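To keep things clear, I will list the structure first and then write my remarks on it.
A single protein chain has been omitted from the complex, and every remaining protein chain is retained in its original position.
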Amino acid sequence: MPDGVRRRPAGLTGRHREWLAAAGFLAPAVVAVLVLRLWPTLQAVMVAFEVGPGSLPSLANFRFLFADPEFTGSLATTALYSVLVNPIQIALALGLAVLLNQALPAVGLWRTLVLLPVAVPQAVSAVIWGVAMRPDGPLNAAFQALGLGAQPFLTSPRQALASIIVIVSWIGVGYWMTFLIAGLKDIPTQYYEAAAIDGAGAWQRFRLITLPLLRRPLTFVLVADTVANFLVFAPVEILTRGGPQGSTNLVMNEIYNRAFDQGDTAGAAAATTILVLVVVAVVSIQFRLMLAKDDFS
Amino acid sequence: MPLNRRHFLVGAGVASSGLLSPPPARAADLTLNFLFSQPPDTWDAVIAGFEKANPTIKVARQSVPFDALNAAVQSRIGQKDSSIDVFGCDEPRVPGFARRGYLVELSDMRPTFEKAVSREAIDAVSANGKIWSFPLWTSTQLLFYNKDLLAKASLPAPPLDVQARMTWTRVLEAAHKAQAAGAKWGFGFDQVDRYYQLQPLYESNGAGPGLTGPDLLTPAVTTPKWIETTEWYGRLFSSGLSPRGIPPEQMAPLFGSGQLAYFYGGPWQMGLFFRTPDLHFGIAAVPYFAAGKPSTPTDSWSMAVNPYSNNREAALKFASFMTLNDAGALMSTERMTLPPANKAAFEAYLKRIAAQGGAITQGYDALVRYELANTAVHRPRTIGWVNFEQIMNKAFSDVRNGGDAATTMKAADEQLRVAFSRL
Partner (left out) sequence: MSAGVAAPERSARRRRRGALPTLLLILAMLAALYSVMPLIWAAASGLRPGTEIFRYLSPLTIWSLLPRHPTLANLHVLWSGPFARAMTNSIIVATVTVAVGLLLCSSAAFALAVLRFPGKHAVFAVMVVSFLIPFDSIAVPLSTLFRGFGLQNTYTGLVLPGLGNGLAVFMLRQFFLGIPRVLSEAAMVDGLGWWGIYFRIYLPLSRPALIGAGLILFVFQWQAFLWPLLIAPAPEVHVVAIAIANFAGEFGVDYGEMFAATSFAALVPMVIMLFFQRYFAASLATSGTKE
């Protein structure tokens, strides 16, 4: 403040006060993240470079992984899965968000019910859907009643991954929808009214008002959903174990097996490192594409 | 409503209550931590009995879900956690765990072992000639059949007499007939797609366990006999006799709901079947391949002591009580009706089953005795067991879902070689 006539209460003058305040605000979270996330990650990553007692660190574990067709297959399967599941889930979440943002009767109840699956332990959701998708189960019973043939679902290499996508989407779409609804709520209705007065149709309003103003929440959902989908493994572990014929062998399933069933901690750590690098790369690209300069102010 | 300091203090207060430790035990008391995956009330009788005989030792239970036990053991003992004293160890994992240093060696207790448990049981917990854990239970299998579904097809009951057991050809013929007469499914395995269940098929057909070599670390799953047996397995499902897509845990309920004519499963399923109101079932000896000899799966859980435990003596006492002590071993079968490895407890167990089961279980004890002594095949004792089981189970599942036997087994062979090269 150029003229020192009005004395501010302590704590507001000078940049260093802002740094101190920032430190105060950030300290607990930063400590939590450092101690509870980053330090164990460092430990885990170091294990990835271990070869044996007394040996020098090396890339042997990584070489082993990339020479293992199981692992490289899981990377490919995960890539395919990612490319399919993310657009589907985000489109669904966005559509549901727009739908359930309307002033419909009992809309709070509909929103809650759509969100509810995320409150069920994933293992149980997997079991329930596993029963539904049994070749002799209710889904096929319904299909047959409707004249469509019985489907193999999780027992077929062609349908298993799609079935997993259905299950995972059932679990998560309501969750992502909720964040988008919060974002939609933030768009002032004046814009829509003004556009309506100008003669813009519903789709135009969506494209020219909703989407641009939803950019930040949409980025958040895109990034968070992508990350979550890279880390999926509970339905795979319970229902298909990566089969049939490796068609659902997602990389997190590989990591879990190596770490906890086979006890190959070094291999699991190396695989985790690779996964994290891939995720960081993908998320960076998403950030670059979606966010404008002013989001980094 | 906005957050305020009050909420924060409440939260902190509740959080810090977690730091309060339980009231300290009496000075002379020792607490053993016992990690297992069975329902906690399985151990009520055993723990009560042990604490009565050892008033200064208390046993604290820690339970994890079955699928997660090995993960829990690997992570905690692998990190030298001393907060486990005794834990359940699946017998086929003994060689692998021993190699990793997760088990305490018990060879100096051999005389006690030999008095209390059978030689097969000692073999099941040994590796490289040393004893590594206390054998608790063993297992065998039965052929269950649905009397109503068989009657509809005018089929005779399969024999309980082991000398007269049916061949696979006969059983499948009968299963097809039962299906034609109205049964939804003709035949099913209890633990489909699991090596434990399917190993006897390969052994009975003369294909061996799938591993060979001095350490059983050379895969042998591409031999003609092995492929032939695998194709036989795949045909069960492609012919529509047995269902696809039903996980092992839902196979016994399938039999229980009267939709399955013949069910090859464990005796522990009898409890469920007795509780099912309109199910009329019988038991028989399991089938075999006429070209070979009868084979049944066996082995089950053992109790191990954590080498990093701070209470090794007390832990050894507790583990021995559950297994080598006749009374203790019998108590361990009260809730979980598996045959105990302890010889004396085994006799008492058979008497009890005969009394509880009535007409249906007549002849069961002769059957169990015979199978355990003559047809039981142990799972391969190798440090590569976990990898082997995992890869084979996936391979079986692929075959069940329609994969070609030869291609699948060739892929499994490669995966096994890669996995074993890592050991």
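Chains here go by letter, A and B, matching the order in which they are written, and residues are numbered from 1 within each.
By definition in this document, a contact is a pair of C-beta atoms (placed from the backbone, for glycine too) under 8 Å apart; a residue touches a chain by one contact, two chains touch by 3 or more.
Fair warning: this is a prediction, and the values are worked out from it, not measured in the lab.
Student: Shown chains touched by the missing chain?
Tutor: Within the full complex, the chain left out of view touches A, B.
Student: Considering the whole complex, which of A:L75, A:I90, A:V114 or A:L239 touches the chain not shown?
Tutor: Touches the omitted chain: A:V114.
Student: Using the definition of touch stated at the top, determine which of B:K52, B:R119 or B:R275 touches the missing chain.
Tutor: B:R275
Student: Return the single residue from A:P28, A:G52 or A:G149 that touches the missing chain.
Tutor: A:P28
Student: Footprint of the hidden chain on chain B, which residues?
Tutor: Residues of chain B in touch with the missing chain: 2-4, 7-8, 10-12, 14-19, 21, 35, 37-40, 60-68, 71-72, 75-76, 78-79, 81, 83, 249-250, 252-254, 256-259, 266, 268-269, 272, 275-277, 279.
Student: Where does chain A touch the missing chain, residue by residue?
Tutor: Chain A touches the chain not shown through residues 8-9, 11-12, 15, 18-19, 21-23, 25-26, 28-34, 36-41, 43-44, 96, 99-100, 102-105, 107-125, 127-129, 131-132, 134, 136-138, 140-142, 144-145, 170, 174-175, 178-179, 181-182, 185-190, 193, 216-217, 219-220, 223-224, 227, 231, 234, 252, 255-256, 259, 265, 268-269, 272, 275-276, 279-280, 283, 295-297.
Just so it is clear, only the chains that are shown with their structure count from here on.
Student: Give the list of chain B residues in touch with chain A in this complex.
Tutor: It comes out as residues 70-71, 74-75, 78, 96, 100, 184, 243-247, 250, 386-387, 390, 393-394, 397-398, 400-403, 408, 414-415, 418-419, 422.
Student: Touching residues of chain A toward chain B in the complex: what are they?
Tutor: 64, 67-70, 130-131, 133-137, 152-157, 239, 241-245, 257, 259-265, 267
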